[in-house]
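To start, the structure under review is shown below, and the notes come after it.
All protein chains of the complex are present and in place, except for one that has been dropped.
All chains are identified by letter, namely A and B, in their written order; residue positions are counted from 1 within each chain.
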Amino acid sequence: MSQDVLRVDGLHVQVGELELLTDVDLTVQRGERVGLIGESGSGKSLTALSIMGLLPEALEPRGSITVTGEGGRHTQVVGAAERDLAAMRGRDVTMVFQEPMTALNPTMRVGDQVAEVMRIHRTVPDRRAAAARAVELLDKVGLPDPAEAARAYPHQLSGGQRQRVVVAIALANDPALLICDEPTTALDVTVQALVLDLVVRGVEARDAGMLFITHDLAVVASVCERVLVMYGGRVVEAGAVHDVFTRPRHRYTRGLIGASDLDLTREDGRLYTIQGSVPSAGRFPAGCVFRNRCTHATTLCEGLPPWDGAGPEDGFACHHPVVVKP
Amino acid sequence: MLLRVAERTVILLVSIAVSSLLVFGFMVLLPGDPARVALGVNANDELVAQLRHEYGLDRPVLTQYLDWIGGLVRFDLGTSYISKAQIAPQIADRLQVSLILVAASMLLALLIAIPFGTFMAVRHQKPSGLVLSAISQIGVAVPAFLAGILLITVFAVQLGWLPSGGWTPPAQDPRLFLTQLVLPTLSLGLVQGAVLTRYARSAVLDVLREDYLRTARAKGLTPMRALVGHGLRNAAVPVVTVLGLQLATLLVGAVVIERVFFIPGLGSLLLDAVGNRDLIVVQDVVMVLVVAVLVVNFLVDLLYLVIDPRLRTGAR
Partner (left out) sequence: MTLPSGFSRLATGLLPAGGQRSRRAVGATIAIGGTIVGLIALVGLLSLVWTPYDPGAIDPTSRLQTSSAAHWLGTDKFGRDVLSLIMAGSRTTLVVGIVAVGVAAVVGVPLGIMSAMTTRWWGEAVMRANDLLLAFPALLLAIMLTAVHGQGVVTAMVAIGIASIPSFARVVRSGAIGVMKTEYVLAARAAGRRPLAIAFRHVLPNVMSLVIVQASVSFAIAVLAEAALSYLGLGAPPGTPSWGRMLQEGQELLFVAPRLEVYPGIAIALAVLGLNLLGDGLRDRFDPRLRDRR
């Protein structure tokens, strides 16, 4: 418990009548790297925004989200005042978003944008220290000629370089928790591995917790220790990466694993896919959210499947899980 | 960067040249004989021919044009057909007056547009934003001279707080100058402010949707600080664009306002000349107005280069 940097309990997010996130529990401890996987529309990005307290006004969150930073500073995100959230963001928890090309202010020098996050939270004594540290950080993220880069404007950098800058900003104040939302999806394949490596090393160096959100199972497998699977605004399965990927229990997870394995084929020689498509936000079926696409669904699935597991870090919610024969 | 400035300067000069062609062409090549118009339809043909000769209208068109251009460059704008006085000094005097009026109005417009536009954007789907939006719609629909007349009705006629017109040089009587400046500036500034507010609102709304604003929030900036620190400079670009073009409208609006408030500016010079059929004055004043607009747009372009670094290297 004292090692938790993030504790989410019973998070519900609703907009008007629609439920976008239901009963989401997750924890991340110091030094832990936790993956959050699911397709678009599963609610994973929304979870990240909820943790940051950056939900659009129309969305109402309920439940508990506790972020614990340096020196045991706790912030209860749900219902917190903007002032407290602003103190938390960029300091205790930071985020790397998906789209590097538009993430930086085009009219501000890169070095200033890195220095800014330190000046906001006064983690350096003055402007000059911030500027110097900014150059150091740009060097650490692998930008060639960091002093030159600091004076450059974003449009003078490539996508991969811009994402490195974003990572530098995210790590500048040694956060307790780093959230990454598809940080490499928009990058060239050759650059993806480099940026991933950067993120992981950065997190390790600070013994920070990381929540890594993606739809790419291969990345999660290489980077994370634990993983949660989301669908329809709910967590449907959780566990150690190795376990979940080799012995998935929830039918959806099974489908995901199968679908991403291009060597695996069914009896008829076709690749595995999950039939149907993801329903639009808030319009998932009652009971088991996956039942309208599941080949094993029965009338039992009209009732909500209970969580079967030791805790939120390890378990699944399915009436007809995959049974592994001993 | 220097290259861009040089580029813009060349464009300015070429534009002035082309505009002079357009203005000259418009005035001179249209059917209608200024001499006959000046003397009256039934005038003696000989007299008309004599006047044409006096005005230099019987020379080849090209000569007339070159003469005029030559004069412009030397700031010699010829002599009035009617008063026979030098035009350039008159224009210089009047220009000062018009510039003060236009500058004050533009300043007021900006002071209104930036805060209100930002407010409306931030509250764009809430009642307060919508109410302001409706008010700005009405503001846009009211012509400046109508606003002037209504303002006179309220503040000069009903309340008697301010004079209903006139102009005193600031050096002569600063207090009177200021009180006389209030209503004309309000008329032009409020209406122009309404127009600019709508652009400002749109610009800020666009910025609010940008990713880098989300990054700014994620760094720990409160919404207001994020908007001010990151948003405004980016929102300035489309607003500055409009500023330049709106200046032409403002200058012309000032022409009419000068009539409403009896202000001796460039506008009244123009209108008097039109009434007197003093075509050379008309031509000159229009050219001065056009050059003023072009110069302001040139300055605006330079301002862009300062605001948006992407334009400096030509990258987009």
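The working rule: contacts are C-beta pairs under 8 Å (C-beta built on N, C-alpha and C of every residue); 3 or more make two chains touch, one makes a residue touch a chain.
The shown structure was predicted, so the numbers you read here are calculated from the model rather than taken from an experiment.
Check the whole complex and report which displayed chains the hidden chain contacts.
When the full complex is considered, the omitted chain touches B.
Using the touch definition from the top, which of B:48, B:77, B:110 or B:282 touches the missing chain?
B:282
Identify the residue among B:51, B:207, B:227 or B:255 that touches the chain left out of the display.
The missing chain is touched by B:255.
Using the definition of touch stated at the top, determine which of B:27, B:162 or B:232 touches the missing chain.
Missing-chain contact among the listed residues: B:27.
Residue-wise, where is subunit B in contact with the chain that is not depicted?
Touching the missing chain: residues 8, 11-12, 14-15, 18-19, 22-23, 26-27, 30, 32, 34, 37, 121, 124-125, 137-138, 140-143, 145-146, 149-150, 152-153, 156-158, 164, 198-199, 201-202, 205, 238, 241-242, 244-245, 248-249, 251-252, 255-256, 259-260, 270-271, 273-275, 277, 279, 282, 286, 289-290, 293-294, 297-298, 300-301, 304.
Criterion: only the chains that are shown with their structure count from here on.
Taking the mean of the C-alpha atoms as each chain's centre, how many Å separate subunit A from subunit B?
Whole-Å distance between the two chain centres: 53.
Which positions of subunit B touch subunit A when the two form their complex?
Those in contact with subunit A are residues 210-212, 214-223, 229-230, 233-234, 307-310, 313, 315-316.
Would you pull the subunit A residues touching subunit B in the complex into a rising list?
52, 54, 82-83, 86-91, 94-95, 97, 99, 102-108, 116-117, 120-121, 153, 155-156, 166, 169
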